[in-house]
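Accompanying notes for the structure given below.
Shown here: the complex without one of its protein chains, the others still in place.
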Amino acid sequence: MKKKNVISFALFIITLAVLPHLVSGYWQRVLTQTFLFASIAVGSNIIIGYTGYPAFGNIAFFGVGAYVTGVLTTKYNMAFVATLPFCALSGIVLAILLGIPILRLKGHYFAIATVGVMETIKELIDNMTELTGGGLGLTLPIMQGEPEHIYRFFYYAMLLCMLFALLLSYVISKVKLGYALRAIRVDEDAASVMGINTPLYKTFAWALSASAVGIAGGIYAYWLSYIDPHTVFVGTYSVKMFAMILLGGAGTVMGPLLGAFTLELISELIWSKFIAIHGMVLGLLIIFIILFIPKGMFETFKGGFSFRKLLTNLRENSL
Amino acid sequence: MKRVAIILTALVFLAFQGISHADEIWFGAALSLTGKLAKEGNLVKNGYELWKETVNKKGGIKIGGKNYKVSVRYYDDESDPNRGAKLVEKLITEDKIKLILGPYGSESVFATSAITEKYGAIMVQGGAAADKLYTRGFKNLFGIYTVATEYMDDTLEMLKDKSPKPETVAIVYSNDLFSAQVAQGAKASAEKYGYKIVFYQDYPKGTQDLSTVIVNIKGKNPDIILGCGHFQDTVIIVKQLKDYKVNPRALAFSVGPTLSDFVESLKGDSENVMGSAQWTSTLKYKDPVFGSNQEFVKAYKAKYNEDPNYHSAGGASAAVIFQKAIEKAGTKDDISKIREALSGFNEEIIYGKIKFDKTGKVIGKGMPVIQIQKGAQRTVFPEGVAESKAVYPKPQWK
Partner (left out) sequence: MIILQILINGLLLGAFYALIGIGFSLVWGVTNIINLSHGAIALLGAYLTFFLFQTFRLDPFLSIPVSFIAMFSFGYLLQRYLMNFVVKAQIFMLLILTFGLEIFLVNFMTTFFSADFRSVTPSYAGNSLVLGSIVIPYIRLAVFSICVIIAVAMALFLDKTWPGKAIKATSLDIEASMMSGINPAKIYALTFALGSGLAGVSGTLLTLTQAFSPSIAGGLTLRAFIVSILGGLGRIEGALIGGLLLGVLETFSSYLIGESYKNAIAFGLMVLVLIVKPSGLMGRKYYAEVKH
């Protein structure tokens, strides 16, 4: 990292760390939610952006993480913080088990398989009523204490989760694994010929990605204090995650983070302005991103904004 | 980086906005105005709005000899409980409103009431029926819907005295919090009244086909079929019961027949189907704000050009109770006094004679049973409020 970038990143983090003392509970919550999406986006970027595998159903790990925390805190009386390693572990184990068969698939087939896995897990949890409450959902123990304190707790917990995902993503980009993953993205067969053990690296990448997403799920469950299969296995989160990754720039360390902040804050502003039609506006916004800035706004507008740059993508990719 | 900094600065700026509170009393509500619960959310909002208008026409809420105009701040939770929680937090911390009118839906009330409880704000809700809401030891949540486990009790009570006496019951339910609790309660009630349960099974939420379930039920030939699900499931069940010529003596649902779309969607096939109603437009209760249930219905029709249903009436009722408690407490700021007034509440309003137990849920209100007769909802039970006799046994499908 360049020195200038290090400084601005440090400033950014310090600002975020101080912010809860300056803004109201509502904005703390908005930011906590933003960190949540940033964690998912940054974590998923490892498999999606670095490796080029469109894991559309990566939210499966989020849901499983949420249920790990839910079940451990309610059925085994575990302390919340102690459950988080298990959330990460659940993601890792699941990703390894699934990765071996599924990561052989490519492109759409892989994307669909991950969606299938997500739906299957969701339906199974829905039926495991004894353990998970099934459709009745699970009520987690509510954190005791002053609201101020509780909100700061979740704010910092989610912030740390985001930083964990960022660290993971940064380290991977700098070590051999990262180069191997990029080689796989560019040309998997060539990478294989070069002696990269592609199945191993891919599975490893997916497992790391899943660990970050799993932890985010665990914190989310405790934060929301009530979960049911439909609130944690949500298809729209997958899409938001993809949109964030693309908006910021897939395959970069900071891109998904910036994408998450931009999209969450934009949707916050849109939603407060156009109550009746905000859903349509969100849909149009996603279409806009894909049409005009699929490489991410920072890459696209490097060196200034221009309408011509917006149109390059269309020219390059139409028939 | 620069962009992020600008956004963050803007954010901090936005965070310091509030509302002025002079001679006004502010209520807040985060409702589902869009998304999958948009219909119900908007109906509840209609109830709030009609109440607000009616109260303000009469000069407002009287507290300590002074009149305060009612204002309500609405936000849209997009049918997402987590978003609802966020918005209630916004209402409390940003807008400084501590009097919260409930959203529609058990999940939403569940999530948002956790916020009001944490901040010592108070919520009265007429939009959720899950028992689970009242088992968390919350002090600041009051609800006027009869809870899910009691939904089918009145229906089964009514049917036990009919002749030929029904002996067997089949229960099917959707696998979600509300419906599963309705089914559990229905099962308990059926056992209490001495029915034999011959079929008890769940199906996935939002299913598109129930033919196998229907064929299985047909094999059991039950006297009563109870469906505990949502509107779309109810439509599928009725259609497929007719398709497969399954003829119970009584067919009743927890949700569906009380909605006007039911007859619209099923036409003649909706005839003689029964439903449990939180409220019906023909109940003859008095009301301190609207005068009576009849006048409420008239005012609603005049304002919205359609008949009210239990969603809108629930919203209006919750608001009326809130108002009466505030007036009795003589304060709009002291939450503990308002809570006390709500705990001791005992008045007749359009929803019935309302009292709360220690957990904040309504007690003794019951669920009037309605039946579709000649394309209209008619109240058939309990006897005191019935408009007509229940058609029993249900005639066979043509």
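Per-chain numbering from 1; labels A and B assigned in written order.
Note that in this section contacts are C-beta pairs under 8 Å (C-beta built on N, C-alpha and C of every residue); 3 or more make two chains touch, one makes a residue touch a chain.
None of the values given here were measured: they were computed from a predicted structure.
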Residue in contact with the excluded chain [from A:P101, A:G195 or A:G303]: A:P101
Contact with the hidden chain (one of B:K242, B:K286, B:K303 or B:K355): B:K242
Residue among A:N5, A:T120 or A:N197 that touches the chain left out of view: A:T120
Where the unshown chain meets chain A, residue by residue: 48, 54, 56, 101-102, 104-109, 111-113, 115-117, 119-120, 123-124, 126-127, 235-236, 239, 242-243, 246, 276-277, 279-280, 282-287, 289-291, 294, 313-314, 316-319
Touching residues on chain B - with respect to the absent chain: 34-39, 175, 201-204, 206-213, 215-216, 219, 231-232, 235-236, 239, 242-245, 261, 265-269, 397
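Criterion: only the chains that are shown with their structure count from here on.
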Touching residues (chain side chain B, partner chain A) in the complex: 1, 3-5, 7-8, 11-12, 14-15, 33-35, 75-76, 78, 81-82, 85-87, 89-90, 92-94, 107, 110-111, 114, 118-119, 132, 136, 174-177, 179-181, 202, 204-205
Touch list for chain A against partner chain B, complex: 5, 8-9, 12, 15, 19, 22-27, 29-30, 33, 123, 126-127, 134-137, 139, 142, 147, 150, 224-226, 228, 230-231, 258, 261-262, 265, 271, 275-276, 278-279
